[in-house]
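All protein chains but one are shown at their positions in the complex.
And then chain A:
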């Protein structure tokens, strides 16, 4: 019998805690497949953050360290800097973790050109704590802490992290992708591969921002959630490559 589909070797044989319709599972798989295809699972160290992906260390089939809220890029820096150069180090962070409490760490990791890969999962909300407003929540978006919808006068405006980090000379590869349909999932995989290759080729800091769903806290079903990403998130967070530097210290 021909095998047409199987679990990536990059994932452990266990059930995840993610809600139905959440795209964390897809993104986990994309990362895992990429590491498997690059044959680097045995030399990879992942850094889990705080939020829904806090337990990702139970899912990836590689060494994992769990970081304090927002500090994953600093922890990854510590790991990457002391281990032999062939090690691949990545962080897996949500938007509350990376774009709010961890903004300092991500900006400076990028500015240093830290040779790590950041998987930034943006679902425009705090999921784990029950659907509070994130720095990436859209204007008008109703959350537990913006019950009337996010207002620019009182709650400020959403942050476009990829665009912002792309302004830093230290950043080498930054792309924003989405998971709202199969074609975009395939594109996301390519971007993740490119990011890990950037690290493997010692070209410096790489980040892939992945637009993701949160059906539970958005109050939508899984299908509506994918539509919401496409219709509401993508227009504010345009997809594409924001930085692609060929060599460290040189712009493409």
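The criterion applied here is as follows: contacts are C-beta pairs under 8 Å (C-beta built on N, C-alpha and C of every residue); 3 or more make two chains touch, one makes a residue touch a chain; residues count from 1.
Note that in this section contacts and distances are computed from a predicted model.
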| item | value |
| --- | --- |
| Name per UniProt, for the chain absent here [options: "3-methyl-2-oxobutanoate dehydrogenase subunit VorB", "Electron transfer flavoprotein subunit beta", "ATP-binding cassette domain-containing protein" or "Ectoine/hydroxyectoine ABC transporter permease subunit EhuD"] | "3-methyl-2-oxobutanoate dehydrogenase subunit VorB" |
| Residue touching the undisplayed chain, where the options are A:66, A:145 or A:200 | A:66 |
| Residue of A:43, A:145 or A:200 in touch with the missing chain, whole complex considered | A:43 |
| Those residues of chain A which, in the complete complex, touch the missing chain | 12, 41-45, 47-48, 54-55, 57-58, 60-68, 71, 74-83, 87, 104-105, 107-108 |
